[in-house]
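The structure follows.
Complex shown without one protein chain; remaining protein chains in place.
Showing chain A:
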Amino acid sequence: MIRFKRVSKAYSGGRPALQNIDFHLNKGEMAFLTGHSGAGKSTLLRLICGLERANDGQVILNGHDVSQLKKQDIPFLRRNIGMIFQDHQLLMDHTIYDNVAIPLIILGKPLEEIRRRVSAALDKVGLIDKMKFYPIQLSGGEQQRVGIARAIVNRPMVLLADEPTGNLDDKLSKDILKLFEELNQTGVTVLMATHNLGLIRRKHRRILNLNQGRLTGDRHAED
């Protein structure tokens, strides 16, 4: 599903963010991306959804080379990806319902279908009763769950999460992680970046470890 072939990325200014990254994530797999701050976790995720372009190598998502896509094709790539951000990226002047509905509005879905699918997504993250609220009225954990609902409302093939538990306490982090595992069971490929090793220690999942832009560990679930 996601394949990196000798990918390198340097930001303007010369600082190499990623060097020679090589891995393959199968369809339906769930993996964690670990490493210190600045190790290149965010950059790796941004390469997958076309927010950045690799300087070298290939990033292949579902058979398409992301680094070769034209600028006008990138929105269509992103529609297949559910992105979850540490800072949520919610629209503060829209209700929870509207926030979750945006991916479907972009696709021009009929109102009835939007209502049905938004309700389903909000139900899944346990926020069905906060539909009419504004993000500011919700706690950090709830806002993150709105972000997740928005990411899954369009039933994406891939879920990318950049430090989704970064600002949350242990209890809430575990809830979020459990949600990801549930989604993974429905067949969604999940790649989650985190520096919280304690959270994922007892999970028997694949762990990709980045250190200063290099892939220094690829521990498979079987190990």
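Quick notes on this structure:
In the analysis below, a contact is a pair of C-beta atoms (placed from the backbone, for glycine too) under 8 Å apart; a residue touches a chain by one contact, two chains touch by 3 or more; residues count from 1.
Criterion: contacts and distances are computed from a predicted model.
Here one chain is missing from view; checked against "Cyclic pyranopterin monophosphate synthase", "Sodium transport system permease protein", "Cell division protein FtsX" or "Cytochrome", UniProt names that protein "Cell division protein FtsX". Contact with the undisplayed chain is limited, among A:5, A:109, A:195 or A:214, to A:109. The residue from A:79, A:178 or A:203 that touches the chain not shown here is A:79.
By the touch rule set out above, chain A reaches the unshown chain at residues 49, 51, 72, 75-79, 81, 83, 85, 89-93, 102-103, 105-111, 113, 150.
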